[in-house]
Every structure is written in C-alpha cells, then in structure tokens.
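For this view, one protein chain was removed and the others were kept in their places.
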Amino acid sequence: MRSRRVALGITLLVTALVTVPVAVPAGAPEAHAVSEQQTKILRVGVTQEVDSLNPFISITRTGTDILRTGFDYLTVYNQEDYSPIGSLAESWETSQDKLTWTFKLRDGLKWSDGEPLTAEDPAWTFNKMLDDEVARTANGSYVKQWESVEATDEHTLVIKTKVPQATMLALDIPIVPEHVWSKVADIGAAPQFPMVGSGPYTIQEFKEAQFTKLKANPNFWRGKPKVEELHFIYYRNSDAAVTALQNGEIDLVNRLNPTQFDSLESNPDIARNKAQNRRFNEILINPGAATFDGKPIGDGNPALKDIKLRQAIATAIDSKTLVDKVWGGYAEEAQGYIPPVFGEFAWSPPEDLKREFSLDEANAMLDEAGYRKGPNGVRLDKQGKPLNLRLMTHAEANLDEVAGPFVKGWLAEIGINITLQPLSDNQVNESTTRGEFDLAFSGWNANPDPDYVLSLQTCASRPNAEGKGNTPDSFLCDEEYDELYNQQLQEFDRGKRVDLVKQMQEVLHDRATLVILGYDNALEAYRKDAFEGFPLQPREGGVIMNQQGYWGYYGATPAGEGPVPVFNDDGTASASDAETSEAADEESSNTGVVLAIVGGVILVLLVGGLLFARGRRRTADERE
Amino acid sequence: MTAPSPRALAWRRRGAAFAAGWKQYASQRAGLVGLGLLVLIVLLAVLAPYISDQQGLDVTKATGGRMEPPSGEFPLGTDRVGRSVLLLTLWGARVSLLVGFVATLLSIAIGTIIGILAAHYGRWVSAGLMRVTDFFLVLPSLVLAIALSTVLERGVGTIILAIGLTSWPSAARLVRAQTLTIEARPYIERSKALGGGHLHVIGKHVLPAVLPLVFVNTTLAVGSAIVAESTLSFLGLGDPDPMRPSWGSMLRSAWLDSAVIAGAWWYLLPPGIAIGIVVLAFTMCGRALEAVLNPRLREG
Partner (left out) sequence: MSDILTPTEDALAEAPPPTRGGGALRYVLTKIGGGLVSMALVVVLGFLLFRVLPGDVIQTMFRGRPASPELMAEAEERLGLNKPLFEQFLDYLWRLLHGDLGQSYVFNVPVTDKILERLGPTLLLVGVATLIAVALGLWLGTRSAWRRGSRFDRISTGVALALWSTPTFWLGMLLLAATSGLFPTAGIVYSDTAPDFLSQALDVAHHMVLPTITLVAVIYAQYQLVMRSSLLEEMGADYLTTARAKGLRDDLVRRRHAVPNALLPTVTLVFLHLGFVIAGAVSVETVFSWPGLGLLTYDALRVRDLPLLQGTFVVLAGAVILMNVLADVLYRVLDPRVRAS
C-alpha cells in the first residue's frame, strides 16, 4: 500500500503545482484589470537590470530613468525639443567671466515627507560630491572643475567653477534631501526605502532583479501625477516583456526589435510608438591610433592608415540593406555624423561627394591604389601581407550580431578578410579606447548641442599611454577638423556655426575613419485600453521612455482621463492637440497552437521511432 | 613478439570477436536504427558542400525575406536575414557534429589516461587523481565551461576545449573501475612477474581490455557534447563566423530575433529537432554497444 500512497501523493503534488495556479489566475487578467482601476498603476517593463538606486552611484539606463522620476534637478530638458529649462531652479544668472553661477530656487518646494526643500539641499548634495570620491561615482564629471558651492540664503545657490563650463544648465545630478542623507554613514551603500525625494514619484520598494515600485508624490511642485503608482518590472529578455504586454501584465515597454514591433501591430489593445532616436550607429576604422600627444598605441592594422583603403571600405558598406535587413525598415539611411533628428545641424553629402554603395567601385578603388589580389582572392597590403582585419562587435547587441556578417560578406567581395570578434560591452570600450582594434561597431547618443559628439573626433580627445583619461572615438587627428572645431566653439552666430558643423561632417565623411551605418528608431508600445497616451520628448515623434526628463512617466494619462498633457517651458501644462494612438487591424494568431501541435507530433514521432526500434530490446534485457 | 604468427593469430581472433559482436549488435533494432540515422546524418554533413551551395550562408547573398514561412523555394522557411533554414540546418550539422566528436575525444582521452593511471599506480597517485576527478565531477560543469569560453577567444576551438576539459571525470571513473577489475586478473600478475614494465602492462593488456568500454562511453558522450555545444552557443559563446553556423547558434538567432513572438516555428523547430535526433541516435547506438560489450550486462 505504501508505494501506492506515495504515488498518489506525488500525483497530487504535481497536479496541485500545475493546476492550482492555472485555476487561480484563470481569472487573473481581470483581477489585474480590476486592481488597476482601483489604484491606477503604470507598469513598465524594462529589460535592463537596475544597478543601484543610490543617486550617487547609479549609471545604468534603467537606474537613471527611475531616479529621474524620483528626484528633481535644478534644470531639465524641456519636452518640446530638449532645450534646458528650470525645474527646482526658477531662474539663474552667470557672471561676466562665466565662472560664477547663481541659481534661484522656487518658492514653497517640499520634499515628499513634507520637509521644506531649500538651497541647502543642492548645496549639500554638490558639496558631498566635491568632498567624497564615492559620491562622485555616477556624475563626478560635472563637478570636476568646480571651485565651491554655497547656499547664500534659502532660495539662492551660488556655484563657482575653475573654468567656464558649458554643461552648467544640464547638470544631470539628482538633488538629495540633506536631512536624510547627512545621516547616512556610507554614501555608496544601497539606500533605505521608501526614499525621500522631490520628483513626480517617490521610490517605495526595490526587489533586486524583480521590480521597483514608486508612488505618486503629492508634494511635487508641478502637481501630483494622474497615475498613483509606477512599477518598473525587470524582464531579462524582451520577448518575455512583449508577452507580458500582450497578456496585460504590463502597460508599457520599449526597446522592441522589429519582429516584436511588427507582431504587436495586429493587437487591438496595443498602441505602438515609432520614435526618432538621438543615436547614430557607426563602424570605426582605426587610422593608426595614437595618444593625445601623438605616440602610437594599440595594435590596429597599419594598412588602414591609407585613406584610399578606408574610403574603399566605406564604399562597400550598404546602409540601405542594413536598414532593411537589420532594422526591418525601422531606421533611416546613413547621411552625416549628426542624426537627422537634429535637423539644423544634420548634413547629407551632396551628389558629388556621395558614396553610393558599389562593390565594383570599391574594387576599382583598391586596384587603383595598388592592392593586388593574392592567390586566394584576399588582397595584399603594400608590404605584401594579406589584408586580414578584425571587426569588433558587442556580443549582446542585436545590431552588431546581425550586421557583422553583412559587413564581413561585403568586404570579402572586395578582397578583405574579416574576422568577427564578439566581446562584452566593457571589453569593446576598453579595446577601442586603447586603440586595439581594426574595425569596431560603435555609436553615440547625440545631444541637442553637437559639441560633445564633435569633440570625440578631435586630437585632444585621444587617451594617455595607458588608454585612459579620455574617450576617443575613431582616433582621427586632423588639422582641418580641429581648426573647424575650435572655430565653431567660438562662433556665436548660429547660422555660421551650423555651417562650420556641416563642414566638419564633410571632413569626417572624406577621411573615412568612421562609416555611418544608419539611425535606428526607438520602438515602444503600450496598452491603449489602459492608457490614453504619454507625453513624448521631443514632442513630435519622440520617445516615451528613456527621456532626458520625467515627462513621459509624469504625464502618463490613464484611459478615459482626458487628453495627454503637453508641458510648456513656463511650468504649465496644456492639453495635447494630437492623438498618439494608432489604429490597428484585428487579426488573431494561432502560432502558439501550431507550434505546440507540431512540437507534439514530432516528439511523438521521435518516441515512436525509439519504441519501434526498441521492440526487440526485451531479449537483451531478459538475458540479464 | 618477432614471429608474425602470434600477431596474425591475435588479429584473426579479434576479427572473429568483431564479427560475433557485430552479429549481436545487429540483432538489436534500436542499435541498427541509431546507426542508420547516424550514418545518414554524417553523410549529409560531409556531403553538404556537394549537395548545396555554401554561398547561401552568406547573408549578403540571401534572397528570402525576413522569417518567411516555408514555401517551394525555402522548404523550411527563412531566418531573420532571409537565408534558407534548411540550408542552415544542413550546414549546422557539420559544426555540431565536429564539436561533438572532437570534444568527446578530448574528454575521453583525458578521462582514460587519468583513469588508468589512477588504477594502475599506487595509493597516493590514485588518491590524488581521484580527488581531482571527484572535484571536477561535482563542479557545475556548465558554469566552468562558460567561464572558460569567456577567458579564451571565441570560436569552435574554444568550445571544444571548454566541453572537453569539463566533461572527462565520469569517463575517468569508469575507466578506473574497469582497470581495477582487469588488473586483478591473473594474466596481469603473470605479465608483471615476467618483468613487464608499467608501459607494457598498460599498453599491451590494460588498454586493449578497457578500450571497448571507452568506446561505448564515447558514443554516449557525443550526444552530451552536442547538447553542451548548443547550450554554450545559445548563451552567446559560440563561433561568430556566419559561414559556420551550428544548431545552437541558429537557436540563439531565433531567440534573439523573437521567433517565439513571431510564431516562426520553422525557425525554432528544425535545429532543436536535429539536436534531439542526433543525440537520440547516439544514445541508441551506445546502449546497443553497451549490451554487446559490457561484460556485466552479458553475463548478467
């Protein structure tokens, strides 16, 4: 009897495990929907883990995204077009020599716990960063050149810098409450929850690798958000996040790939947002890396010093195919260095300079430059060595993984042999900074002011002998380019500066130390049965998540609660004029069922085959 | 040893034993089916360059659309850049089988050497070697293999090393047990008494007696190695060369490009089923061989 009871117990256990949960959440979607209506929760799926919610420490995309909603800043980028506007600070002025900045804080600011927020709080935050190296972990670069910070009265904050600093209106530093943080012994430790903050939400709870919960902050100076709770839920892979969106387990998700974005098209409850990114994607071609003082470093193939070779490589890379095949059409074809989202500075090569993709043309260029083909079709460099180049890719990046084989294929056609080298993000960063690469995938998020990305290609941005100290991009060091760079720095006439910036892009295009691949779109989706919509940044064609600000989460509008607000620069909000949701056709998909059936049938066949084959095994067994 | 006749005699004896073994093997349908499947798959893999065009693996020459369902032109549909899944599966067999075979040979070689040494030499060598073996046996081998693949440059060689270096302990134990049994037999005693050195005893007596068992173990281990390869490739540690796809790297592409969401079953199923069939085929062969060669099963 005993074993029968055991067997029964096991069966019960298994059935319980499988069926009870099925039975319970059979009604779960409704249960979720209901709870949503009672307390309005915005559940956001994120695919990157939070590194830390300590405002001094966090540097990941997700971490900063959450902190942006929990802590306000002196100034923020506006919703319309990324121009800096006041947030905690109402106004500011600078001295003649641009070394002293005086910020005036708003009246009546309050922390989420009701304590008043005064100039002492930013002063304490910044001074902590000046004094304590650990507090500089995340945002230390902003205060590197600061002299002193002082709160002269309750509303006035005075910052003195050692040299004029262009980023003073874009200080991406969360302001923390002095009355809480001055009692913290270890400034780098994980914070205590709930956190006292000043943003539209306050951070309540953090479950590592699971979720972060935030609650609406009634003391936020712009007013309480319409959503009562904001949950960031971590999904390690984006498919799971998409499934969760389809099941109504989450309301908003971003960083979709083309397949996922397409598959959501037919879902009537889901709205999609195809946004212009600030990002450009490129392949670097090492032109002979050197330190900022001109000493060669790294192990780049010396053949790449030849501009003719680099130009031929650039001619053999087809942006159109990459846009179609890699980004599934959700991208824009390569033009200049500055992404088209910043229309004013963006440049596209005129007809006579344009490099039309042509393998024949590239081959002809190489023939003319004297690169003979070797016995196995691989060209030989000037020293007679075959042209074997490495292409470094980010192992976790879909773009690199899909685009890498294309580049390899094209270059093989022009007699250049490519070895793909997938490395972790950090390894790619290190190796490229040390100049230890031939070709490498790269890309940057450009800012409304192009200065930073332009500076990446100057001689001065090259690193020291250990490959540290600066962040180089392509190791270009070009007199003409540097000359233009310095001119645009000092040019106060906007039109003339735009001209200079375009000239710089022309130089970059000609030198071919980098090949622009294209500008991919940010693909986002949300439940339109639960949410009316979200404020985008920039307002036209912009993103909901990963904004340079809190607009998207702050202005989240639950279904039936009126139009999505537009946030004006003066601190007011107005109703939006455009509907962000899009219509979608209804079409159901049975692929899951098909998969299950096909899988099942095949399993049965496999087993059946085995059984059939094992039919005579009995004899062997019986001899035992 | 100089006269040819004893050697010829020995060969004749081996030939007869082989024939008897084969007869016994052939009497097991599972073994025959497994062997048939294996021969077929290996043939397909070897002949891939002759029955298909490798150029089809080049993404820049792909003619299909993104994840097209099966059609006349693409019997198993296309992958994320429009290559034929059938072609990829065919060529994937080459890498998967290669890794499976070589990694297993490496692991069996290490295992055999350590196993024989541990059994043949005295207490201390044995104790030391077996401690190391036990240590590796319990280590989470996948974690170790992941670490190894990260340390070394990515490629087929690294995968082989990572699998080979982490999967030998069970072979070592098996070989040791078998060697102990054999060394207890009187003819080893005799050989030692006649002045046979370690090399002689191991090379002439122990190794031939252990080899059949090793062979069985090899057959069974190839399947595991293929699964291990697919897992490492799936985790993104495989060979990045697009012209050398493996079943594991196909599944990784399918996974990364959301074949599950898109319901692209033609992209998900073939590599997985191929792995299943090959592993099963090896298992069937291994079990049949075991029944022939394992004395315990035979004498029962």
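By letter and in written order, the chains are A and B; residue numbering begins at 1 in each of them.
The working rule: a contact is a pair of C-beta atoms (placed from the backbone, for glycine too) under 8 Å apart; a residue touches a chain by one contact, two chains touch by 3 or more.
Owing to the predicted nature of the structure, the values given are computational and were not obtained by experimental measurement.
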Key: Residue in contact with the excluded chain [from A:D121, A:E178, A:E249 or A:D262]   = A:E249
Inquiry  = Among B:T78, B:S141, B:T158 or B:T179, exactly one should touch the missing chain; which is it?
reply    = B:S141
Key: Sole contact to the chain not displayed, among A:S95, A:T152, A:S266 or A:S424   = A:S424
Remark   = Listed in rising order, the chain A residues that touch the chain left out are 2-3, 6-7, 10, 13-14, 17-18, 20-22, 24-25, 28, 32, 35-36, 41, 43, 49, 51-52, 54, 57, 59, 133, 136-137, 140-141, 144, 188-190, 208-211, 213, 229, 231, 233-237, 239-241, 243-244, 246-247, 249, 395-396, 424-427, 429-430, 433, 464, 466, 468-471, 591-593, 595-596, 599, 603, 606-608, 610-611, 614-615, 617-618, 621-622, 624
Request  = Just the residue numbers, please: which parts of chain B touch the chain that's not shown?
outcome  = 131-132, 134-135, 137-144, 146-147, 150-151, 167, 170, 173-174, 176-177, 216-217, 220-221, 223-224, 227-228, 230-231, 234-235, 248, 251, 254-255, 260, 263, 265, 268, 271-272, 275-276, 279-280, 283, 286-287, 290, 296, 300
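As a convention for this text, only the chains that are shown with their structure count from here on.
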Key: Inter-chain centre distance, chain A versus chain B - centres from mean C-alpha coordinates, in Å   = 42
Key: Interface residues, chain A side, partner chain B - complex   = 237-239, 242-243, 257-260, 262-263, 321, 325-326, 328, 393, 395-396, 398, 401-402, 404-406, 408-410, 412-413, 419-422, 589, 591-592, 594-595, 598-599, 602, 606, 609-610, 612-617, 619-620, 623-624
Ask   = Residues of chain B touching chain A in their complex?
value = 27-30, 32-34, 58-62, 66-67, 80-82, 153-154, 236, 240-242, 253, 255-265, 268-269, 273, 276-277, 280, 284, 291, 297-298, 300
